[in-house]
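A single protein chain has been omitted from the complex, and every remaining protein chain is retained in its original position.
Labels for the chains are A, B and C, by order of writing; each one numbers its residues from 1.
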Amino acid sequence: MNRFGNIFSVTTFGESHGAAIGGVIDGMPAGIEISTDLIQKELDRRRPGQSDIVTARNEQDKVEILSGLFENKTTGQPIGFIVRNADHHSADYSNIKDLYRPSHADFTYSAKYGIRDYRGGGRSSARETISRVVAGAFAKQALKTVGIDICAYTSQVGNITVNKKYTELDLTAIDSNDVRCPDAETADKMKSLILDVKKNGDTIGGIITGIIKGCPAGLGDPAFGKLHAVLASAMMSINAAKGFEYGMGFDGVTHRGSEMIDSFISKDGKITTLTNHSGGIQGGISNGQDITFRVAFKPVATLLREVRTVDKDGNATVLKAKGRHDPCVLPRAVPVVEAMAAITILDAWLANKTVKM
Amino acid sequence: MNRFGNIFSVTTFGESHGAAIGGVIDGMPAGIEISTDLIQKELDRRRPGQSDIVTARNEQDKVEILSGLFENKTTGQPIGFIVRNADHHSADYSNIKDLYRPSHADFTYSAKYGIRDYRGGGRSSARETISRVVAGAFAKQALKTVGIDICAYTSQVGNITVNKKYTELDLTAIDSNDVRCPDAETADKMKSLILDVKKNGDTIGGIITGIIKGCPAGLGDPAFGKLHAVLASAMMSINAAKGFEYGMGFDGVTHRGSEMIDSFISKDGKITTLTNHSGGIQGGISNGQDITFRVAFKPVATLLREVRTVDKDGNATVLKAKGRHDPCVLPRAVPVVEAMAAITILDAWLANKTVKM
Amino acid sequence: MNRFGNIFSVTTFGESHGAAIGGVIDGMPAGIEISTDLIQKELDRRRPGQSDIVTARNEQDKVEILSGLFENKTTGQPIGFIVRNADHHSADYSNIKDLYRPSHADFTYSAKYGIRDYRGGGRSSARETISRVVAGAFAKQALKTVGIDICAYTSQVGNITVNKKYTELDLTAIDSNDVRCPDAETADKMKSLILDVKKNGDTIGGIITGIIKGCPAGLGDPAFGKLHAVLASAMMSINAAKGFEYGMGFDGVTHRGSEMIDSFISKDGKITTLTNHSGGIQGGISNGQDITFRVAFKPVATLLREVRTVDKDGNATVLKAKGRHDPCVLPRAVPVVEAMAAITILDAWLANKTVKM
Partner (left out) sequence: MNRFGNIFSVTTFGESHGAAIGGVIDGMPAGIEISTDLIQKELDRRRPGQSDIVTARNEQDKVEILSGLFENKTTGQPIGFIVRNADHHSADYSNIKDLYRPSHADFTYSAKYGIRDYRGGGRSSARETISRVVAGAFAKQALKTVGIDICAYTSQVGNITVNKKYTELDLTAIDSNDVRCPDAETADKMKSLILDVKKNGDTIGGIITGIIKGCPAGLGDPAFGKLHAVLASAMMSINAAKGFEYGMGFDGVTHRGSEMIDSFISKDGKITTLTNHSGGIQGGISNGQDITFRVAFKPVATLLREVRTVDKDGNATVLKAKGRHDPCVLPRAVPVVEAMAAITILDAWLANKTVKM
């Protein structure tokens, strides 16, 4: 299952060291004006080599759109696209051909398929997320036409957390530093931590916060297609994600119901809520407030130091990774989180058009 | 979208105060011997009125299987089933006909559909989970034949947490108390807290931990169908769920990669891991270790005290709930978590048969 | 896969001699006023025992709607429904427990599932189409609100064919005779043929013509979801269907392109076509003209005479069917064809709302 989404969907393909990464976007609404610059800009936010806290793999990640656009507008037809892989050093991986890297997908792919493309992690590489960013960039442009905006930012790295609510932050400043944390002071500390961890050949995790603004009431489905359930699935499908919560999330469990309900009030002739502990979704359906969620990312498993493991025959051995790797995925995961949110919301937006004749 | 699952799926229907709750299970493997007693037993774990810490609504929740069984075995044909609603007090809800209960689905359903069955919360009632428990009971029995066991337990209520790892608990003792916490001492404290909260007309949330044992390596799909992404979607679709994590989850973000990797070792001629920080899933695919996850549930929104809200025209008003309600959903959510896990794993198990000719 | 449809769908269950036939309708648009009388009326057109040219099995086929309606309107929630089986004579089938009836599904079900419910043909019985008729009756009522009407009629039985175009027939007269052929004279001949065939313990096939009126331009999808491809799948999934064609169909292959194109003209300020050889669909998308199609049904395989066959061990034997059977399925298949067309068109109608923002 390499497809995400129902009415609006993306199907992806590509391995880290194959010819190209790409996909097909299906169900893109017709007549939307598309800026390919904006698509490339999103890819640039995700691309390796953008700063000294991410992998040094040198990829320009230029996207080629192969179909579905006519005179800069979407036609309602599927959008095929590819991004060529350029800077793959497959030789760096010959030593893992018969080894299983700890906490990577080498062992599980072999167990499942009986064969694996070990070069650069093959299909399990986060280069697959390129396709998500492209699809997300289309979705964002469609959502923009109806006033929906999506952003995400690094809110925690290791023990360093942003201690302000998102409403107190300048969300236009997310890209103003390498960490993608809109609080400059905290961003500095996060960067120092990442550099420190990197120096030790180690890695570190963190949390990304996502905010969806302008979403009308009504998106999402009551039972299995609850908007937050789909968001959870979208986010947890991103490489290295370990947890998802929305609204008050895990913290809410220690509170009383009386502290957590969002009273309805009337304001400017519209029904709204006094608070937003719910995170913008009630009964699985958006209520018109900001949708807020958080995604936990583990410290990635590729360490630039020796680790114990076994080969395919079970013989104990020691592995030291070569290659170029991220000490912390958060900075580059921010555009992926945004992309998956955009895909999810556009799909829900279109589905919501079908509940009445 | 009232269906969950691809190859093995359940499609559900039914409102709180309608004639019946029910569904269709599709893709159930043929030739599995089914105990209808075991199905009813699971429903009994979920049913209202089972103890003084859950709602007093008096429902026997007797399931009627309408198809798909022949001489006690599954035939591979769809399984239709219904559970009649008996003890609905619709009159208790006439006062909310034109009101929006805070943090309930009243407002969002009205916004989405322009119409809603307000009696007992209609479709947004957790009675919908009856159908999940029935489907889960079928899935559990199929999984049993291949050695896969699933259980869940209440690991936190409010601030009271089980301070032992799941491996230190007697998981056969989950049903030995009303809270469904296998640690008797903690269970007592949890129960006291729930009773206390109930006395105040308030509610409280908590966390359920799920454990899947005996799952072979190979279940799950690399990209969007990562096993934990599907589990996340399954769990977050349960009423009142606010967060999901697996393995080290949110706690893992503060650790270094070197503390978190699970080294491969050889043991009894099989490749296994020294630790299980990964939670039994690597690269989205099960690795043969126990799968561990946690689900956060909010304190439910129905308080037996006065709350501020508005009516459909935006006029401020005060609401005091009648009806019979749960002060804490955790005890009754345990079988639902198990059911959703079982559905997810069986679906993944069957899908895994298709990756080779 | 016991589900048909994407946005609007029905999932069915039930065996011939099980407790009930039923299903879940998902994606029904909200706010549609529903007449349950009209649903029952459609079931009455399909039910056994309605005339002397159909099976004598005595079923009233009363439908019970279990959810999704509130004050006679659809709520947008799934609609569960059941029809109890009443008059099953399972004893009539004990002789086929270990036999394979020729051209029935006994052998193939056993080969596939390793188990089969042989009573009354189990799941392969045409009683499964009850659920389609119920879903179709909902779809018809939704389509009515946007001016789309669907009808079907028996246009051929054996060698007896209606020699008029559908535009020359009174389509309101379809139900005025037992055969469901709106041409009274031809209907008489058809009925005589069926009675004659029945007397000989034999069966006969025929063709049903379907007409969809009022369908706007734009329904259907360009590639795999061509409207006629979905209609083909819908029709061919009906028991005993052997062929499908639309527009000029098979007859068109002998004509030149110059004889077959439908020239566009302007009429009353609207673009229309001079002819309708295309059958209302061009490039897989409806063009606003009447959609016309034909479905071939084989003579059913249950003969009331001796036939050669083998038992499950391959031993040659002779079988003489007991039970009550249709000498010709056409009269009762007419409402099923209409139902499947209605489900298909409503699904396409809703999907078409999603091609633009």
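In this section, contacts are C-beta pairs under 8 Å (C-beta built on N, C-alpha and C of every residue); 3 or more make two chains touch, one makes a residue touch a chain.
Since this is a predicted model, take the numbers as computed values, not measurements.
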Chain not shown, its touching partners among those shown: A, B, C
Hidden-chain contact residue, picked from the options A:48, A:102 or A:122: A:122
Absent-chain interface as seen on chain A, which is shown: 1-3, 11-15, 18-24, 26-27, 30-31, 64-68, 70, 73-80, 82, 112-117, 122-123
Residue ranges of chain C at the interface with the undisplayed chain: 1-4, 6, 12, 100, 102-105, 107-109, 111-114, 123-124, 128, 156, 158-159, 197, 202-207, 217-218, 220-226, 228-230, 232-237, 242-250, 252-258, 260-266, 269-271, 273-274, 277-279, 281-288, 296-303, 305, 307-310, 314-316, 352, 355-356
Where the missing chain touches chain B, by residue: 6-7, 27, 29-32, 76-78, 142, 145-146, 222-223, 349-351, 353-357
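Following the convention adopted for this analysis, only the chains that are shown with their structure count from here on.
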By mean Cα position, the chain sitting nearest the middle: B
Most remote chain, CA-based centroid, reference being chain C: A
Distance between the centres, which are taken as Cα means, of chain C and chain A, whole angstrom: 46
Distance from the mean Cα position of chain B to that of chain A, given in whole angstrom: 26
CA centroid of chain B to CA centroid of chain C, Å: 39
Multi-chain contact sites of chain A, meaning residues that touch two or more partners: 6, 222-223, 355-356
